[in-house]
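Note that one protein chain is taken out, while the other chains of the complex remain in position.
Note that the chains are named A and B in the order they appear, and that numbering of residues resets to 1 at the start of each chain.
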Amino acid sequence: MAAYRNYLLVWLALLVLTGATVAISYFELGLWNAGAALFIASVKGTLVALYFMHLRYEVKLVLGFAVFPLFILALLIVGTLMDNLFR
Amino acid sequence: MDHAPEATAGHHGSYLAEKTLRSWALTLDHKRIGVLYICTTLFFFLVGGVVALLLRLKLLTPGPALFSDHTYNVLFTIHGAIMIFLFVIPAIPSSLGNFFIPLMIGARDVVFPRLNLFSYWCFVAGIVVILGSLVSPMDTGWTFYTPYSEQTSAAVTVLSGGLFLVGLSSILTGLNFIVTIHTMRAPGMTWYRMPLFIWAMYATSVIQVLATPVIGITFILLAAERVLGIGFFDPAKGGDPLLFQHFFWFYSHPVVYVMILPAMGIISEVVPVFSRKPIFGYRAIAYSALAIAFIGFLVWGHHMFVSGMGTLAGIVFSFLTFFVAVPTGVKIFNWIATLYRGSISLDSPMLYALTFIFLFIIGGLTGLFLGSLATDVHVHDTYFLVAHFHYTMMGGTVMGLFAGLHYWFPKVTGRMLNEKLAKYAWGLILVGFNLTFFPMFILGMQGMPRRYAEYPAKYQGLNIVATVGSWVLALGVFLMFLNFIRSLRRGGLAPDNPWRGLTLEWSTSSPPPEENFAEIPTVSEWPYNYGEKPERRTEGKRER
């Protein structure tokens, strides 16, 4: 039962965060809009990964499989921007 | 050796025992799937090779000849696309990798056998779709650069779909290997007791899983642009053609390491066996495979130096490119150190392995010219690049593949190759290869651009040399295949361990039984204790 309750709590947190990101979007904050939205999305994504996807309780190897690709994705974005921003 | 009895006594209980078509088409046995891949990829090697011969034949004369310029464009696209996507990329990983990874780590199969079969049929489905695109064949070159690939009337959309399927197959194979290597190793086989081929295949698989999806989405976008009229890569619609190139090379640069790393793995197996010496610098070779895979993700921009990429990116990518040379050099020096004072026997696998080292040094070093921003501007898109690429891919990967095929032929088929024929073939291939491609270095330096159907008459002399070389090369390859086919029936029965190798695949019968090992072996040391033990060797030195 404890497991079920944790999932419900995570789900509630995700709903609250969704509400917050929608609310923020109605204010004009310039670049901070994007920053806040991405930050909240990342928090939500992390919550889903840690609890719904059990990463919090995973062995290190699986954790590595989950995290390493993010690094490669960052390389793709940074490398492309390195050209696009300074062309 | 020759005239072995037709009765295949050694085949009893072997994985080859069942002969029905169904038993091949629906097999879950990694060895059979490996053999299916070997046959498929080698078939496309021959197709791509014939197209290459046609191209070389046309280039015998500077002016118009044989076929139209458009046909020339189509043919070099077909040559490149077939060789890259249907031969070199899957050639070693999917075929020999499939066959030997489980055998070398002491497992009965890969971890997901059904996924493995699905990968193969996905590959075949991709091939069928790609062949379907030949109704309106591509004329874009194998790189499919936008915006031309959006405008041409060729069947780009169909081809994209086919390549997507081939890519999916490649991803699933890589995924299967990664998990297999992590979870299926025999008891006692720690990471540092794994054969170096396994290390190389691990690094390869990581690239396949992480880089291939990017070309997947690129093909999806390319198709979407043509079908839906979006303009991500079309400058007329606000898009950025360089974005296509970034995506394309984010895959296609790492993928050259998908091509070369497994070949390097084979060399790391063959060299110690035929030098009767423990491999020198085991950990350095193992880690350099991972390092090459990783650095391979950082350098894709060096393909775009002259395509309008920003200067900053050019400088950074050029700088990073030099780092690839470090782990590559580490490998080469370690192989040479393994050879040093070994008792070398020049059997055909070793001849190909030495050829690999020789040709790859040339291919690798000329790569530095191209990776260097300043010189690349001069030799980019000339025959210098064509020469470099073929020295690494044919001189490297294909020689590694040939080494592997000769090395493992007895294990796969249960038959020995005709060694004499193998050596003749090798000699022709070595001479023919260098005759074909070395002149291209010079042609490129002199300024002959690639991908043109015609060229100024002053370049004709070296072009004749290259074309004649291609005939010698073709003859050598023909002899080699003749040897394969002939030995399937008439080769002598192979003993379990003809080369006295210590990796696990040699501890089972030739060909292996369906379940690979009667009993799963337990591993207690690394597989490179050839010749004298290291302790005794130092003593011997002191006496001398």
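In this section, a residue touches a chain if its C-beta (ideal position, glycine included) is under 8 Å from a C-beta of that chain, and two chains touch if they have at least 3 such contacts.
Following the convention adopted for this analysis, contacts and distances are computed from a predicted model.
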Omitted chain, identified by the protein name its UniProt record gives, among "ABC transporter substrate-binding protein", "Aspartyl/glutamyl-tRNA(Asn/Gln) amidotransferase subunit B", "Cytochrome c oxidase subunit 3 family protein" or "NADH dehydrogenase subunit M": "Cytochrome c oxidase subunit 3 family protein"
Visible contact partners (per top-of-document touch definition) of the missing chain: A, B
Contact with the hidden chain (one of B:37, B:120 or B:247): B:247
Identified contact with the non-displayed chain, of B:21, B:228 or B:374: B:228
Of B:171, B:324 or B:474, the residue in touch with the unshown chain: B:171
Missing-partner contacts on subunit A, residue numbers: 3-4, 7-8, 10-11, 14-15, 18, 21-22, 24-25, 33-34, 37-38, 40-41, 44-45, 48-49, 51-54, 57-59, 61-62, 65-66, 68-70, 72-73, 76-77, 80-81, 84-85
Footprint left on subunit B by the chain that the document does not show: 111-112, 115, 171, 175-176, 178-179, 182-185, 189-191, 209-214, 216-218, 220-221, 224, 228-232, 237-240, 243, 246-247
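FYI, only the chains that are shown with their structure count from here on.
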Distance from the mean Cα position of subunit B to that of subunit A, given in whole angstrom: 38
Subunit A contact footprint on subunit B (complex, rising order): 182, 210, 214, 240, 242-243, 246, 250, 297-298, 300-301, 304, 308-313, 316-317
Interface residues, subunit A side, partner subunit B - complex: 61, 69, 72, 75-76, 79-80, 82-87
